[in-house]
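I have placed the structure first, in the form of structure tokens, so that the comments after it can refer back to it.
Complex shown without one protein chain; remaining protein chains in place.
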Amino acid sequence: MAAAAGLRALGAKGSGWLRRGPWPLLTAGFCSGGPAGIGRPEPGSRPTSTRQRDGIRSIVLSDPKRRNALSLAMLRSLQNDILHEAESQDLKVIIISAEGPVFSSGHDLKELTDEHGPDYHAEVFRTCSEVMMLIQNHPVPVIAMVNGLASAAGCQLVASCDIAVASDKSSFAAPGVNIGLFCSTPGVALGRALPRKVALEMLFTGEPISAQEALLHGLLSRVVPEERLEEETLRIARKVASLSRPVLSLGKAAFYRQLAQDLRTAYHLTSQTMVDNLGLPDGQEGVKAFLQKRKPVWSH
Amino acid sequence: MAAAAGLRALGAKGSGWLRRGPWPLLTAGFCSGGPAGIGRPEPGSRPTSTRQRDGIRSIVLSDPKRRNALSLAMLRSLQNDILHEAESQDLKVIIISAEGPVFSSGHDLKELTDEHGPDYHAEVFRTCSEVMMLIQNHPVPVIAMVNGLASAAGCQLVASCDIAVASDKSSFAAPGVNIGLFCSTPGVALGRALPRKVALEMLFTGEPISAQEALLHGLLSRVVPEERLEEETLRIARKVASLSRPVLSLGKAAFYRQLAQDLRTAYHLTSQTMVDNLGLPDGQEGVKAFLQKRKPVWSH
Partner (left out) sequence: MAAAAGLRALGAKGSGWLRRGPWPLLTAGFCSGGPAGIGRPEPGSRPTSTRQRDGIRSIVLSDPKRRNALSLAMLRSLQNDILHEAESQDLKVIIISAEGPVFSSGHDLKELTDEHGPDYHAEVFRTCSEVMMLIQNHPVPVIAMVNGLASAAGCQLVASCDIAVASDKSSFAAPGVNIGLFCSTPGVALGRALPRKVALEMLFTGEPISAQEALLHGLLSRVVPEERLEEETLRIARKVASLSRPVLSLGKAAFYRQLAQDLRTAYHLTSQTMVDNLGLPDGQEGVKAFLQKRKPVWSH
């Protein structure tokens, strides 16, 4: 199914999570086809690949020759794969990973020369920002699985996921200053994931931090040896996929929303979320199953 | 003295710290009596116990058989013990700890079945939120002393205290997703105490983190071996109790208030707080004692 259908489904079920703020609703005009590979922009060159199994959608940045640069085509392909059937009950969790030794090197600099002009540049950054916000606004948890360097907008992508697991050989950088282009948009995600002194040293010097430093400072939730990266990430994903999707969706939306509120408003909102959660069939099933000492059976 | 009297005292001295936001003022209607044990809701079953000595009030969750579940009765008892003579100059600091191997398992699930209905559920979450905010709005510092598992609303309680000390065998979890009830209200406290990736991994997987991880990520201020837990917590509490109560009260209120403000407003507010602090008798006594190289004598 193409993303356009996915968007229609969203519209029908309430796509409020895509419609806040100064930018217009995401349009599916760019659609290059869903994960099934229909409607590729250039035959044979789709920059991401996707497979889904047991509720776990794995999206892979698949342009290792160009260090998985987040070109406009890559961003749209990624956006497409994330949006595809977002409201389907078969989707429980998304993993974003990459082929090759570089997770992602960030924007494609060939798209940022003055030959393209400010309107084109604006489109690149707008699309990139939409992808980052889409991850946060998406109804299911999104996990970054990193094995290598995540740089500039590539680092922003890691910082924007809900959960981030990395191999111990990975590293993270915001090196835009080296080419005269301060990582201001990556700074939005880094400034919300890291202590500001750490974020600013990265942004001002362009130097990378190690996976261990990234864990220490909150950019990652977990670091493992390279050989255990996939196993550990899948373990987390399988756990998430075993849970009630509507319960996670409700909780994820409430979590991000309350973070920006004052304490009293945050408790008022989330207390209502708890009551709503208990009103869901899976809320009552879970509580009952626990009291009856049996495994819950989710209806989703 | 019962909590009702405590509230009257608060009213007289300015209970503005209890009156912000969309919820009405805490009522003392539920009063089950003060720490002295007067007016127990069910004879012999008060779920918290309290003693106060040398300015240090120790409140103990005392229902280990039910893993110190935060039932409505437990929450009200805790609220009562925190509010009791809150404005008394004899109270300098509060320690919240627990009997048994579980600090607290969170809400009492028997109270969350659909037999009770949404109004009852709302009352449970409203009361719980009030207790959490009360800790932050209270005039004296509140320390959590944790020795064991703090789970769901129990973890929220730790995250809501001003200072948190734990034994190295303690662990912390937000496992609501396992029973179909996302820890949305605990997420308010966790999202303000931990990096969001760590908070979200806890919330999405339900898996516990160790005391060392909790320290690394900011949920705790200190981790010690079990045999030193009480000694270390008391050392901190005695230090706090040796200081000027009105000075700490003024500073605590200003700290939380400025956190939510932009930088310039925050400095404007706290600069005034500093001037007000110097206008307190204990402010001038402290500065003078320092310049005269003697110990200050607080008048409180």
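As written, the chains take the letters A and B, and residue 1 is the first residue of each chain.
Operating definition for what follows: a residue touches a chain if its C-beta (ideal position, glycine included) is under 8 Å from a C-beta of that chain, and two chains touch if they have at least 3 such contacts.
As the structure is a computational prediction, the values presented were derived from the model and not from experiment.
Per the touch definition above, the residue from B:Cys128, B:Ile163, B:Val177 or B:Met202 contacting the chain not shown is B:Ile163. Only one of A:Ser45, A:Gln89, A:Asn178 or A:Gln212 touches the chain withheld from this view, namely A:Asn178. Summary of contacts with the chain left out: across A:Asp168, A:Glu201 or A:Asp276, the touching residue is A:Glu201. Within the entire complex, the positions of chain A that touch the omitted partner chain are 20-23, 109-110, 112-114, 118, 121-122, 125-126, 128-129, 132-133, 136, 176-185, 187-188, 191-192, 194-201, 203-207, 216-217, 260.
For chain B, the residues touching the chain absent from view are 141, 161-164, 192-194, 216-222, 236, 239-240, 243-244, 247-248, 250-252, 254-255, 258-259, 262-268, 270-275, 277-280, 282-291, 296, 298.
Here is the rule we go by: only the chains that are shown with their structure count from here on.
Between chain A and chain B the centroid-to-centroid distance comes to 35 Å (mean Cα coordinates, whole Å).
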